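Before any comments, here is the structure.
Note that this complex is displayed minus one protein chain, with the remaining chains in position.
Per-chain residue numbering starts at 1, and chain names A, B and C are given in the order in which the chains are listed.
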Amino acid sequence: MLLRLGPTLTLFAALSLFFLTATGSSIAVAASSEERAQLPLFEVPHKPESTLTASEQRGANLYAYYCAVCHGKNGEGDGFNSSQLSTPPAKHDDATFMSTFSDVDVAKAIKGGGPALGRSTDMPPWGRVLTDREVSDLVAFVRTLSKQ
Amino acid sequence: MSADKFTRRNFLAGVGWLATLGTFGGLTAASARYLFPNVLYEPPLEFKIALPEEYPEGVTFVAAKRIFVIREQNLIKVVSGVCTHIGCTIRWSDERNRFECPCHGTMFSANGAVTAGPAPKPLPWYEVSLAPDGRLLVNERQIVPFQQALTV
Amino acid sequence: MALHTRNETFENGSATSGIPVVSKWLEDKTFGLGLINISLFVILNVTGILLMFYYAADTDRAYQDIKDLQFVITFGAIFRNMHRWSAYAMIALVFLHMSRVFYMAEYRRPRQLNWVIGWCLFLCTLIASLTGYLLPWDQKAYWGMTIMSNVMASAPIIGEKLKYVVLGGSEIGQNALSRAFDLHVKVMPLIMSFLIALHVIRNRTDDLIANPQLHGDAEVSVWPNIICRELSKFFIILIIIMVAAILFGAPLEEEANPSVTPIPAKAPWFFLGLQELLSWGAPFWFAIVIPNMVLLFAFLVPYIERGQTGGGVWLHPSRRLQNILFTAFVTVAIGLIILGAFFRGPAWRFYWPWESWPLH
Partner (left out) sequence: MSFFQRIFPILALLSFLLLIGLVWKDYDRPYLEYQRKFKALLDQKSTGSSKPVEFGFGYRQRWSKELGRVDRCETCHLGLDDPRFKDAPQPFTTHPVIAEHAYEKFGCTECHGGQGMATTVEDAHGPTENWNKALYHDNFMENSCSLCHGEYLQAQAPVLFRGQTMFFEYGCRGCHKADGKARTVTGPPLDEMSKRVKSDWLYRWLMGPKDYWPQTKMPDAKFTSQEAADVSAFLLQGPGPKGQAISGDAGPGKTTLLESRCTTCHTIEGKGGKTGPELSKVASKAYPERLFKVVKDPHALWSDSKMPIFGFADKDINDIVTFMSQEYMDLDLNENEAARQAQLVASGSKERGKELAVKQGCVGCHSKIEGVKEIGELGPDMSTFGVVHISLLDFGDIKVPFKERTVPNWIYNKIKSPRLFKEGLKMPDYYFSAEEATAITTYTLSLKGKEVPASYTLPLGERPSDYAPQGAFGKIVDKYRCLVCHKINGKGGEVANDLSQEGSRVQEAWIKKFMKAPDTIRPMLEERMPPFKILDPENDAIFAYCRTTLVTDKVEDLTGPVDKMALGDPQIIRDGEKLYFEKYGCNACHQINQKGGLVGPDLTETGKRLRPEWVVYYLHDPKAFVKRSVEPVYALTDKEIQALTAFVLSSRSSVTH
């Protein structure tokens, strides 16, 4: 009996071998749902989600550095220096007030200071400190303050 | 064999031979297509150079690409900087207003035509256009008449 | 003109008349394995030549070239797959062809010489596959070759020298790659073509010697019958290869990196049996003596065997002993390969295929 099996066995073994090697030994681990469940131990880095665009983000940094001292961190016009000013700084979170200015005006105010819009000299000109790109970043950010 | 009268077997055999022909023909065609590479390990023939405003009035040599960028007011043209004789890099001479090849003294007029020396062909003028990011896009595959220029 | 082959003589039932037959199904079947192997050889040569157009045997470029074949060259991946799978298939099928010949006791006088040639062809197939294995210059290739070179080195006296000359240095580098390339695309194909030609011609002449009655009668016209017959055998294998080429991509791991050893490093599958053997004890015995004894024995079978009965049919009862011996050899050989391929993990310890390996 076994004798008859000889060649068939050979044939089968050889073919199976051929196809098994053909598929290659794969050790890839797919992410199954229950594996994810065990994941909290292992943290996958995720972007700190920010609603700001890249430009607005750059603007935010500049704002915090140059503007917040008077206009306040969130544009409420309550920076620590505001108390000392003869004319209270503009409130950037006031939508109705801000709507009276076009982006061009805001940019002008930043670059040329208060006098550029015929307002108080307490607002100094930053045109020679900030690049045009930085100014437009700032404008973009200032706009976000009066949005919500 | 008696192929003259139509039988099922003959028909099948016919199909068989046809298919055989198809298979081998197909494989040959595939091999032929295979011989044409889809990517090249060469400097690209279509490449970007700087922004238009970075090229002053007159003739500027772009050494990296061996081309001359020529600006006349708001017109920009690009001409090859390689001598058509044996491929030396040619020079632009402002005072004589012509291209000169250091190797065998070929002279090309300002519009690329051979005025003296052994060079067989005039200098090729390349198509130049504006890339979406505002830089000049030179396409060496496209040879254009020297009158053709890009208006910026 | 007239032309005959072994198969035909069987199909006419001429050679087997009056001999007790073991299995009606198996009776005088040869499966045309010889011709199928030749077909494979042809496919390998064609695809091989095509691959050479884009391949440079340069340690800095080889891997990149294969990646190009994989990703950007039209039909590149397909041809590469076909080449790889044909090679693997050829190893398996040449082996089957031999088994067939043995089970039908076809190695006997006057075919003893052809049997030896056949064995040489089998060895050539292995060497060609091995040298081809290194060319992609990926981890699989590099470490497979490393194992093989160490097996060579384990030979007594000449071992180290052998390794040195095969690699063209003490470790696998540009020289090894160049040599493998030359052997693979020039030397081996040349030798094999020569041997195959010899094999076929001898086969034909031996037929006539063995069955003088084939002269004259029982003619079959070559066109279209025999052409059809042989073509269809070619198509069978072509189909298998194309299916494989469509379904499975030829493996290509990370670029060869001497500083990162895969755990475990395994030889090419067709030499895994040898590596497995090697892991059992002294290299001298297990890698050199035993395999060579088997080889020698196989070579000399025609000259050793006494019996004369039971030629030309499968598993003739009068050849029980030979068949048992040979079947044992085949199963052990394949068993070893399967063992090495699927049951060996880090440090060559035994693992079930479904077991996961400890990585460190």
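Throughout what follows, a residue touches a chain if its C-beta (ideal position, glycine included) is under 8 Å from a C-beta of that chain, and two chains touch if they have at least 3 such contacts.
Just so it is clear, the structure is predicted and the values come from calculations on it, not from any experiment.
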Shown chains contacted by the missing chain are A, B, C
Answer key for C:Gly32, C:Gly118, C:Gly159 or C:Pro302 versus the chain not shown reads C:Gly32
In the whole complex, of C:His83, C:Arg179, C:His199 or C:Lys233, the residue touching the missing chain would be C:Lys233
Where C:Leu252, C:Ala287 or C:Val330 are the choices, the one touching the absent chain is C:Leu252
Those residues of chain B that touch the unshown chain are 12-13, 15-17, 19-20, 22-23, 26-27, 30, 38-41, 47-48, 131-133
Absent-chain interface residues of chain C come out as 7-8, 11, 32, 60, 64, 67-68, 71-72, 74-75, 77-78, 138, 225, 228-233, 235-236, 238-239, 242-243, 245-246, 251-254, 257, 259-260, 262-263, 359-360
Contacts from chain A to the absent chain lie at residues 26-32, 35-36, 38-39, 41-47, 54, 65-66, 69-70, 80-81, 84-85, 113-114, 120-126, 128-129
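Here, only the chains that are shown with their structure count from here on.
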Greatest centre-to-centre gap (Cα means) from chain A is with chain C
CA centroids of chain A and chain B: separation to the nearest Å works out as 43
Contacts from chain C onto chain B in the complex sit at residues 46, 50, 53-54, 68, 72-76, 78-79, 224, 228, 231, 235, 238
Interface with chain C, chain B side, in the complex: residues 1, 13, 16, 20, 23, 30-31, 33-39
